[in-house]
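Shown here is a partial selection of chains from the complex, left in place.
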Amino acid sequence: MNRLHNGDFLLTWEHDVATLRAVLDTAEALEDLARAGLSCRVFETGLGLSIFRDHSTRTRYAFRSGCNLLGLMTEELDESTSQIAHGETVRETATMVGFLTEVIGIRDDMFLGEGDRYQREVATALEEGHKAGVLAQRPAVINLQSDLDHPTQSMADLMHLASLFGGLDNLKGKKLAMSWAHSPSYGKPLSVPQGVVTLMTRFGMNVVLAHPPGYGLVEETLETARRFAAESGGSFTVVDSMAEAFQDADAVYPKSWAPVMVMLERTRLLRAGETDKLKELEREALATNARFLDWECNDALMARTRGGKAAYLHCLPADVTDVSCSAGEVSAAVFERSRLDTYREAGHKPFIVAALILLTRFADPTEVVNRLAKAARPRRAG
Amino acid sequence: MNRLHNGDFLLTWEHDVATLRAVLDTAEALEDLARAGLSCRVFETGLGLSIFRDHSTRTRYAFRSGCNLLGLMTEELDESTSQIAHGETVRETATMVGFLTEVIGIRDDMFLGEGDRYQREVATALEEGHKAGVLAQRPAVINLQSDLDHPTQSMADLMHLASLFGGLDNLKGKKLAMSWAHSPSYGKPLSVPQGVVTLMTRFGMNVVLAHPPGYGLVEETLETARRFAAESGGSFTVVDSMAEAFQDADAVYPKSWAPVMVMLERTRLLRAGETDKLKELEREALATNARFLDWECNDALMARTRGGKAAYLHCLPADVTDVSCSAGEVSAAVFERSRLDTYREAGHKPFIVAALILLTRFADPTEVVNRLAKAARPRRAG
């Protein structure tokens, strides 16, 4: 049974493992069809709408190409990024753009405590509109990054890990180091590490989260990761040393993020429009970051990993030392060795998006995919 | 005979009642097909171009989803909103974006005396280009709101009224109060009330226009409404009291708009680039508005309507007291009771757009719709 049918996809931890496996299986099948040059078109017409309340190139492309793969035309709702809208405005706008829409993808990751809440408001409005018969169909809401989770990213990461280690079942017992890393910027969302630790613990991995003091994740996600680790026979530990996390790791994910307290204060100041204090906050945050310049993924640290050959993961773009900045998340040597692999990791994202659309819109996505494979229509005809 | 074929749709009052009925019938048929999940695709390829010289979310979505429903890809021409272009620039640009375009939707409502004129310039340029063989086809121009009319809105309103009262013919003798209402903003276009009074008078309604002194509509539209009322056996009266307009009304449409004189002065100042005087004009206009705070559609006024139960119409977004502002067009209680109905009203707009495209592009739209119904291709296939 497809539990995503007519539903949304906001947080991976709201869905059971069977559902997540179905997403991966569908994404893989679609990627195979696309690589074979076969058409995956299942919509004659229909809209995929995106709302980006933060700048985006990669996720935006992933959403649009995922929609296009299935035959949906994409459209962007131009919401101001600085505004935190709620209530009637959200309710009305959601309905106004829902009449002929199959899916609404939302990125809203700027304000801790806001993004997930906003996505739920949209979903609730669509549900109300559909129940009242205003909307003939109930568009699916897909989280393209919120303050809590970044599920299209973490699912693409998972797909990549499965491909590196020969299948999902082989992840059991593998050690993953999700580590904070230095970056000369501030205010990066927490959703990537939160998405990773809550997802990989479900597949029996031994997940170690490493970060300097003060850089902890939102408590709810830590609890979730602990619970999932216990359920899956994996483990979840938090340490304050990159070196410790990397020890014997099979895969490492070194990435910068902002302290929870900074993100909360930033939300407060932005809402209050206190521009001067925002600049002060940025200065302070960068100064704090600078105390941890040695949190860089380099050859010395990689040597500690299993056989010195841990897989290097990143959601891109990475802050690469001496390439994009003077002191970044990763050394040029380590990054360059894994560069094409990070591209492969990213390459799954359009298919994760397409799989989520297929699962939310069709009662029996497996039958749909089988039908596409059997039809074997070339994507380029004449 | 389809008189819209190869033509434009700029003002409802340029078309006969039979044509308007054909638009509604087609829109209804398309909405039925879409609600049944059937494909309305009639274009293999082709472009629907929009030019928005004012910010838009709802109409923009309506245009794009109407285009998509029929299989057109949408594209936006990014014109500066502050510029009042004419002459060779308009002529050339219109042709340059017309080569493979089926329809051009234009919103240009900021400047009284300009919007309709601009749309006609575009249409004339396309006509010239087509006659000279430069354009293989002559794209239709559809008014998505001008200084004079907002026909996709008023036609959606009419479709909504017809559905509320059991058909177009039942509108005869019903009383509609199109009333000015207070809003803490200035410069709202006149096209909605103008569109409503000129359209509803054609179907035998008794239309009462209510506004404070100085908030009258463009004279041409008042004359048109008077003439149509006489022809259809309805009536058209202008009063200066919301209460009087609401008395025994079957439907009310309370909505803010700017005084003609303010709009003309604004056009002049914008053209002259007199920023300081524009701010002064805004201050004065808001002060004038504030003298009519009691022009709010609330329970006391609604009690005066027929059985206390008049239908409440609005083009959205409404300025709702204590929700979106402190003193708006409508009380929260009245708005909340009719909220889902205003969503339904708006839901007709994508289908009005699609119907206009079908009627302007196909000689026999009825045959096209019948063919779609007979084919009954699901919009989501596999």
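Labels A and B are assigned to the chains in the order they are written; within every chain, residues are numbered from 1.
Basically, a residue touches a chain if its C-beta (ideal position, glycine included) is under 8 Å from a C-beta of that chain, and two chains touch if they have at least 3 such contacts.
Given the structure is predicted, the values throughout are model-derived calculations rather than measurements.
The complete homomeric complex described by this structure file contains 3 copies, of which 2 appear in the displayed model.
FYI, only the chains that are shown with their structure count from here on.
Averaged Cα coordinates give chain A a centre that lies 40 Å from the centre of chain B. Across the interface of their complex, chain B is touched by residues 42-47, 73, 75, 77-78, 87-89, 92-93, 95-97, 99-102, 128-129, 132, 134-137, 361-362, 367-368, 371-372 of chain A. Chain B makes touch with chain A in their complex at residues 34-35, 37, 39-41, 57-58, 61, 64-65, 68-71, 73-74, 316-317, 320, 323-324, 340, 343-344, 346-347, 350, 377-382.
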